[in-house]
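== chain A ==
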Amino acid sequence: MPKVEFDEDRCKGCELCVAVCPVKIIHITERINRQGYRPVDVTDQEKCTACTLCARVCPDTVIEVYK
Partner candidate 1 sequence: MSEPILMKGNEAIAEAAIRAGCRFFAGYPITPQNELPEYMSRRMPEVGGVFLQAESEVAAINMLYGASGAGARCLTSSSSPGISLKQEGISYMCGAELPAVIINIVRGGPGLGNIQPAQSDYFQATRGGGHGDYRTVVYGPASLQEMVELVMEAFDVADRYRNPVMVLGDGILGQMMEPVVFADDQVREPQPKPWATTGARGRERRVLSSIYLEPEDLDHHNWKLEAKYEQMRQKEARYELVQMEDAELCLVAYGTTARICRTALEKARSAGLKVGMIRPITLWPFPVKAFGEAGANLRAYLVVEMSTGQMVEDVRLAVNGARPVAFYGKTGGAVMLPQQVVDALQDLAAREGVGR
Partner candidate 2 sequence: MKKIFARPRSLKDTLMHYCPGCTHGIAHRLIAEVMDELDIRERTVGVAPVGCSVFAYNYFDCDFQQAAHGRAPAVATGIKRVQPDCIVFAYQGDGDLASIGTAEIIHAAARRENITVIFINNAIYGMTGGQMAPTTLPGQATTTSPGGRDVENKGYPIRVSELMATLEGAAYVARVSLHNPAGIARARRAVLQAFRYQLEGKGFSLVEMVSTCPTNWGLSPLAALKWLEEHMLPAYPLGVFKDIQGGGQG
């Protein structure tokens, strides 16, 4: 099943991926990561289609995509 992995401590909470995900499964969390940002996370991994749009708009190479 396709999935995405987020390296949470790299994330700066910019939300570019949130806006671009076609199945809207990426959300900003309330957590604070090691850099002091609120990272994003994925709910509903089963809905991921491995379109890689999130990974491609991410400026910080937070995301790896598997298919």
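Criterion applied: all candidates are chains of the complex that A comes from, given by their letters.
Definition applied: contacts are C-beta pairs under 8 Å (C-beta built on N, C-alpha and C of every residue); 3 or more make two chains touch, one makes a residue touch a chain; residues count from 1.
Everything numeric here is computed off the predicted structure, so don't read it as measured data.
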| note | Answering which of 1 or 2 touches chain A in this complex, the right candidate is 2
| field | Sites on chain A touched by candidate 2 in the complex | value | 1-3, 10, 12-16, 19-20, 35, 37, 50, 52-53, 55-61, 63-67
